[in-house]
Structures are given as C-alpha cells and as structure tokens.
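One structure is given below, represented as structure tokens, and several questions about it will come after.
A single protein chain has been removed from this complex, and every other one stays in its place.
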Amino acid sequence: MPADAGRRKVKIGVIGASGYTGADLIRLAACHPHMEISLLAANTHAGKALSDVFPHLGFIQAPPLVKAEDADWSTCDAVFCGLPHGTAQDIIVTLPGSVKIIDMSADFRLKDTGAYAKWYGRQHVAPHLVQDAAYGLTEFYREQIAAARLVACPGCYPTAALLALLPLVSAKLIDASDIIIDAKSGVSGAGRSLKQNILFSEAGEGLSPYSIASHRHAPEIEQEVSAAAGESVVVNFTPHLVPMSRGELVTAYVRLKERHKPGDLAAALGEKYAGAPFVRLAPKGTLPSTQFVRGSNYCMLGVYADRIPGRAIVISAIDNLVKGSAGQAIQNFNLMFDFPESAGLQQLPLFP
Amino acid sequence: MPADAGRRKVKIGVIGASGYTGADLIRLAACHPHMEISLLAANTHAGKALSDVFPHLGFIQAPPLVKAEDADWSTCDAVFCGLPHGTAQDIIVTLPGSVKIIDMSADFRLKDTGAYAKWYGRQHVAPHLVQDAAYGLTEFYREQIAAARLVACPGCYPTAALLALLPLVSAKLIDASDIIIDAKSGVSGAGRSLKQNILFSEAGEGLSPYSIASHRHAPEIEQEVSAAAGESVVVNFTPHLVPMSRGELVTAYVRLKERHKPGDLAAALGEKYAGAPFVRLAPKGTLPSTQFVRGSNYCMLGVYADRIPGRAIVISAIDNLVKGSAGQAIQNFNLMFDFPESAGLQQLPLFP
Amino acid sequence: MPADAGRRKVKIGVIGASGYTGADLIRLAACHPHMEISLLAANTHAGKALSDVFPHLGFIQAPPLVKAEDADWSTCDAVFCGLPHGTAQDIIVTLPGSVKIIDMSADFRLKDTGAYAKWYGRQHVAPHLVQDAAYGLTEFYREQIAAARLVACPGCYPTAALLALLPLVSAKLIDASDIIIDAKSGVSGAGRSLKQNILFSEAGEGLSPYSIASHRHAPEIEQEVSAAAGESVVVNFTPHLVPMSRGELVTAYVRLKERHKPGDLAAALGEKYAGAPFVRLAPKGTLPSTQFVRGSNYCMLGVYADRIPGRAIVISAIDNLVKGSAGQAIQNFNLMFDFPESAGLQQLPLFP
Partner (left out) sequence: MPADAGRRKVKIGVIGASGYTGADLIRLAACHPHMEISLLAANTHAGKALSDVFPHLGFIQAPPLVKAEDADWSTCDAVFCGLPHGTAQDIIVTLPGSVKIIDMSADFRLKDTGAYAKWYGRQHVAPHLVQDAAYGLTEFYREQIAAARLVACPGCYPTAALLALLPLVSAKLIDASDIIIDAKSGVSGAGRSLKQNILFSEAGEGLSPYSIASHRHAPEIEQEVSAAAGESVVVNFTPHLVPMSRGELVTAYVRLKERHKPGDLAAALGEKYAGAPFVRLAPKGTLPSTQFVRGSNYCMLGVYADRIPGRAIVISAIDNLVKGSAGQAIQNFNLMFDFPESAGLQQLPLFP
C-alpha cells in the first residue's frame, strides 16, 4: 500500500445503478474509505434521484441518475458496470482509455467469443477487450486483476462453485469429468426485471429447479475447470430457486482420484485460502449455510465424506450479490488501485 | 369397492395428535367420506381440546385429547400413529389385534432390526411386527398394504426419492451404485419440537445443508433401492433445509446403464405410473416444483438430460406432510379398507 | 335443498382463469360436488392448456383456455368472473340472460356509479346491472343473493372488515364515526400482474404500508358501514403488505357507544354468526391469525379490551383468496343454486 493510501479517494461511476448489483455496489461504496461516488447511470430512470429507485440508499448524498451516453466518464477513475449481459459491451467499448472498468455483467467472462455468441445469442462487439480482460475471481487471478484495465467479474454461481472446486481440480484430487454441481440461489439472483416466476406469490413457499443443463453459468464454470484440469471438461450444473432474497449454496458431488480422502480435499482448500481474507473453511460443528454469510463478502466452504466410497461432497456458501457480484467487484477494485484487498468489505454477515 | 362403500364410515384414532403429521392427518380425515374421528391421543397435551393445540382444526367437532394409555383403542377400527420414532413401537405393540395400524413413524420401516438399532439407537421391542409390516410406499406395495394389519409409511424423503428412482433401478436403466440424491425440505419436516435451528429467525432467509451422510432416511432409501437392484446398494443422500414450511424436492443425479437415453427413463416412469392417481410426469414446459403440489397428495416427476454424456437428472416434488406422510397414510388406509385409493385425497394443491 | 341436489351438477364457466382468483375458484370448483367446469376464458393465454398457466391445476381434466368473446356462454348455467375491475363489466354486460353471474371484480360493488367513476376512473357501462346486483357479503345478504342473477362479491379487505364491524354498527354498539381499520394482506392480494413492489426480493423480509387513505376498498367499506349506521360514514382504512402469499388480518380500533363493554361486542358477534358455517369467534386462548384460516373459507374474529377506557379492538382473519374472493363466490353460488351453503367449501385450513 502506498504511503498516501490512507487518504486517497478514487472517483467511481456506476452504470446500471437501478439494478440489484448496482445498488449493492453503491451500498458498499458509500462506506468504502477510498471511493467517491461521482457518476451514476441508469438509462430508463435517468433524471431521477437514487432514492427514487432505491429508497434504502436515500440516506446518503448521491449524484442523480443520468443516461450512460450523456455522462462524461473521463471524470471517473473507475467504472463499475452492472448492466445486463449483451448491453454492457456496447457501453464499455465507448469508455475512455483512462478509465478502469470492473464489469459485473457476463459480457467479458467467456474467452471464447464463439461460445459467447452461442450462449448469449449475439456476436461480441469487442473481442479485443475480451482477450485483455482479467477474469475477476480474485483468489485465483490477483496479479492479472491488479494489472488489468478491464476486469470481468465472475457470475455468482461460478464464484461459489469455482472457489470450492478449482483447488481440487488443479491438485488432481478429484476427477474433473465427474463433477455434479447442485446449486441453490436466492431470488435476487434473477435481477430486478419483471418476470412472473419471481413474484412473491410464485417464488414464495416453494422450491423450483430451473434452466436445467442450459444455464449460462455452465460454460463459464467449464472454462475455468477446464483450464485447471488442463483438458476440456463438461460439468453438471443444476440451479434451483430458493424462497429467500439473498444467498447462494453450491453442493458439489465429486469423485476422488486415486486413494485421496475427503480430508485431503479440506487440506488443499485450507492451504489455498490460508491468506485469503474472505474464504474460510467452516469450523467443526458448522455447515456452510447462506445465513452465515448474508450481506457479506465471505465464502464458507466445507468438505464431507460421501456414503458412497471414493466420493466426497464439497459445499460453498456465499451472498450472491456481494461475493457473487458487487463485493468481489470491490475486492478487485482494491487490487487494481493498490488498496488493501479487504478495504470497504469488512462488514460482518447480517444474522438473523 | 363393495356395494356399501358409499356410506360406510370407519372409526379412526390418532396417536400423536399434537404433532404436524397428526394434525395433517386430522385435517384430511375431517373431509374423508369414510372416516369418523373417534379418538385423539397426545400425551403431553392430554385434557386439552384439539383447538388448543391446533387452532386451525378448531372449526370441526373433535374429541378431546387423551393420554394414549388411557384410551380404549378397541373402539377404533384403525389407528394412525404420528409419534416420534422410538416411542411409536411402545404403544403400537399394545394395540388390540382388531385394530389396523397405519404408522407414520420410522419404527417399522427398516426390515433389518440390527440396522434399526444402529440408526435409531435402541433395540426394537417388536421385531415380529416389523416382519409382518407392509412398507407403505403405496405405488409399489398395493397388495401387501391391502392385506396388512400394520403399514409402515415411508419417510418423506424416501417417498420422494423412491417414486423417482425405483422404476429406473428395477428396469436396470440406471447404475444403482452411482445415485446422488440432493434433497431439499421445508421446515415442517423437522417437526414441532423446539429446536434452535428451526426458529423462524434462524431458518428464514437462508439455506442450510444438514445431516450430511448421516440422515436416517438413507438406510431406508437403500433398503428399497437394494431390493429393486437385487444387490446391496449405498446411495448419496444429502438433505438441505429450505425457508418454506412445506414441500420437498429431490434432485437425483444418475448414470445411465448401457446406451439408455433420458427419454427411456421418462418412458419407464410414465408406464409405471400410468394408472396411479397421484404420481405424474410434469408436462412439457413445467419443471417439478414444490409450489405445484403444496397441500396435496400429488407427486410431480421429471427427467432431464445432463450436460455430462451418459448421465441424467431425475426430479421429484411432493408435499412432505401429505404424500410424504399423512396423505400417503390415508392412501394406504383406503387400500386396507377397500375404498377407492384416492378417497378423501382429491384436494388440489394450494397455489399461491 | 331439493330432492335431487345430491346429484345435480351445474355447468360453470370462469372468465379470468389465468389470475389468482380465477385459479382458486377452479381449485375449489374441481372438488365441488355440484359443479362441472365447462368453459375457461383467459384472453391473453387463449389457446393454452390450464396447466400451462397454473401447473398446480394440471392434475385435473379441464377445458382449454379460450378468448371470452369466442366462447358460447349460453352453455353455462353460471359464470364466475375474475377479471380486473373495469374490464369485467365489458364482458358481463354481454352475457346471455340465462346465465347467473358471480363477479369477483370490483365493478358491481359500489351502488353509486358516480363514486365508481371517481374511484375507478371510468364511467360504468352497465348502471342498470349495478342496481340489480346483490352485494355478495354472504352473511348479510343471503336472501338477495339467492334471488339475484348477478352477485358482486366484496373485496377481500371489505370482507374481513365488514364481518367484524357491521353487526357492531347495526346494533349501535360502536361509534361509526371513529373506526380505524389497520389492515394487513399477503402479497397475492395484489394479483398476478407484474409490478416491481411485489417481486420476491422487494416484498420479502419487509413490511410496507401502501395506498394510505386512497385504497379503493375504502369507499366499499364505507358504503356498507353507512348503510348499517343509517348515516354517511367515513372510515380510516390503512393497508399494509405482508411477506406471505395468502392471508389478511384486519385490526379495527373502535370507540364504544354509551357504556357498552368489549364483552357486549363479542356477544353481538357470537349471536350474529351463531348459525353461520364459516364465521367464528376465536376460542379463549387463541387470537385470530391468518395461519389458522389459510386456504379455507373461514373467518376468525376476536374482540379485546383496549387499554384506553371506552375503546375496544376487533380483529378479523381470513384467507384473501378464499373467503376474501373465490370461496365466498362459491358460497354465494351455493345460495343462488339452492345448494347447502358450505358445499365444496369444507376443506380445513392448511397449517403449517
């Protein structure tokens, strides 16, 4: 940390300030010791006050919402982008070169632009930026993130899944061709757009699988697992919608390679995250649960023996909007601007 | 159905009337065309009115709660037992031979009393009754149930899991040694006893795995899968607590045998349940979800291709207190007393 | 009940089958001993199967959805209308004279078409039908309902409020000019249309007042209270949105007239509803709560002394979709077709 870090403020802008990831970014930025919120863009709500679209953010002073194309982004040092996939690239490609970009959308996550076109239904407009973008899974790409102009933050599910699986695949402790990822998410993961299945009366008091074998986070998980495995990998990824607003749990079922034991997996995770400020193995007697990380940037992991010999269960719990989105984005920002990795992210989980 | 079935009433008693399964049994019995509630026992609440322990049942006339040992059970034709495991056998062993028994507890489910002793921590007092008991998974044991004096209704998780898996194992469509059962339950599955983890503030807005590799429903599932497979089978069974009162979803991950396709699995399920009144494949465009069966005796199934070649995903949704307990108990009662299988169970799900 | 009531079936149609009130009507109608569902209309979903819009109703045989204007309504004996206010009148005015109509919308509730125009923002197209319509608060208008061709079922809030208040106002036990109605509703009361404030992530884990002093149920309550009081009355009516799908609770704060006591109020309610099948005073030790009536047609009432001398608190709990809408509609249907008032409505509440 440079000598002046204690006082330095970075001017940030947020594109997509009327969505949940934008809102959580603002919530955290408002208490970040090195951020000054200088521009907020939200096209359909341009002209409104932030408190009009998010009353819970009305307790701070914030600039009014503007259209992204009307803003002078060169006044910002960093821009966080919380737009839906497909629309993020269109604005990001126009940002001045002086601005560092932390993108929370899906547009720059897949390195293979052919795969992007297939999964997201459009040709990418900025393939050159894709290649330069760092993948923002902080614990695995710290150096690239610190050096990058553009960081593509992972999806919420990939974050939870990869934190649990990558160290095990890399160390060849588990069979990369037999990974089953049963994932459960709170409803905020579906965003703030109006869809019938996320109405309170539809999603409440019920549990629903969705996007079986077809969710866009699958290729993203496979990209990273394949890289760690050194070969092309296909995984099972099966998401479920849970009647809670926040939280994401991944229960991964894995086959142990050779004579490895579940304890070897736990040891590998413990070693990998020994110095990481936000990823922890659950202590003995505690199972990773979303309640225990709600509202925070923490990830809680656990490894358990399966009843089936030679298999194990790896569990990962995060808050989908924080470690799964806005919190990790800030963690990456901290690296990009040479602040302590946990700056502005030390709020503890909100329980109950 | 005999000629007089239209008017015949069977006198029933309920032991454990102050628990959730007892209450749901009473809820359904009150509208059953062939039941008359004549005795209600609940030891710690003996002397109270039913409406004192369950105000929602106060809209019907019901006998007051008595101690089980004070009741003359010979006045009943059938007794439903909703006691916790371990205590059910002690009272059931004392019931007159003239009384048919539908037990919703775990005491008579495991045929291997050694396994019972290991999993439930006590020697069984009535091993002879265990051997005579029919396992009350209606769709698989109709004849035995119809002929039995004592029916041991399955646990809620085994019901959801076995309805999805047994036809596939029996037909050797899937590999019985590689079955992963990720299960999710509403909180009522934990019963009405006071435990910290099921307080609203603890279980609300959060998702928690529990009893990993150690839940008592695992040996029950394995008993039936082993019988269907013709060999001893160990399964993965991983339950999670979901912030909803009712509902249970099983997401089973299976490996296809030989060159079978997911469509073969769906076909096998469709054939097996063609005449069953309560088990249905989800129509195209609908995924099995607990919302769609809430409060009803229905089970909704679905089969989906996995991204991993040679694997499939089988999903099963039930209401844990109805098809998973009291509803299936009544379904068995109907068989035991020669009434139409769906008598008293035709209420549609409550949605939203 | 006429001699053939035991077997007679009435052909019913439902307009607005893709909304929550329509769905709950179908859910109950499917088990009604005297109903046959012969027509289902839902304009924007015409051509779909019922199970496509409501998977929980896919367990019954049902006619496909059609456009209301394409249907031959003369094949129905009765039509239930679950359309939004303003649109119901347009279709109702076109129905053949042979068809009895039970309208669950707001269009025929206000006798004063000027008030209707003011509160609902359009001129009424069928003022003659308004005058002939019976107000479907069953317990107060049995004779009119039995004789009517068109019954305008009350809103959910008016149902809960009026059942608690009308007997007290009529008997001049309380001061009609000082009635405060604090009302709380589950989210299904807002319907199935897509609005941001009823998304799970917005309405969950939170409590919000809404439409303060401006809710359209206020003039409806005032119409009936005024009639009972014999003078024009204005009431406080303050609704709140509660994070639950179903249920409605009214907490009414009233000033006692003369030297009346809270016990006098309870006695008046007890007397009024002595023979009513669905309205009950909560037994001693139980407070009216929405859990205790969920999914049922019951209303639970209670009267309590206030700490402020001369005042009392009257509480009313219903399920907004059943007694507050579809259930009461069927109760009225039963009267209109001379069936027992509780036919098809005897399902007990679903708890937990």
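Here are some notes:
Order as written gives the chain letters A, B and C; numbering starts at 1 within each chain.
Basically, contacts are C-beta pairs under 8 Å (C-beta built on N, C-alpha and C of every residue); 3 or more make two chains touch, one makes a residue touch a chain.
Nothing here was measured: the structure is a model prediction, and the numbers come from that model.
Of C:Ala29, C:Ala62, C:Ile101 or C:Leu249, it is C:Leu249 that touches the chain left out of the display.
Residue C:Gln291 is the one among C:Ser38, C:Thr87, C:Ser226 or C:Gln291 that touches the chain missing from this view. Within the complete assembly, C:Lys184 is the residue of C:His56, C:Lys184, C:Arg280 or C:Lys323 that touches the hidden chain. Looking at chain A, the residues touching the absent chain are 20, 23, 27, 30-31, 49, 51-52, 54-60, 188, 204-205, 245-246, 280, 282-283, 285-286, 289, 291-296, 298, 300, 346-352. In the full complex, chain B contacts the hidden chain through residues 20, 186-188, 192, 194-196, 198-205, 243-245. Summarising the interface, chain C meets the missing chain with residues 177-178, 180, 182, 184, 186, 201-202, 204-210, 212-213, 218, 234-238, 240, 242-247, 249, 251, 253, 287-292, 294, 304-309, 311, 313, 315, 317, 352.
What we mean here is this: only the chains that are shown with their structure count from here on.
Separation between the centroids of chain A and chain C, computed from CA atoms only, is 45 Å.
Centre to centre, using the average C-alpha position, chain B and chain C are separated by 35 Å.
For chain C, the set of residues touching two or more other chains reads 20, 188, 204-205, 245.
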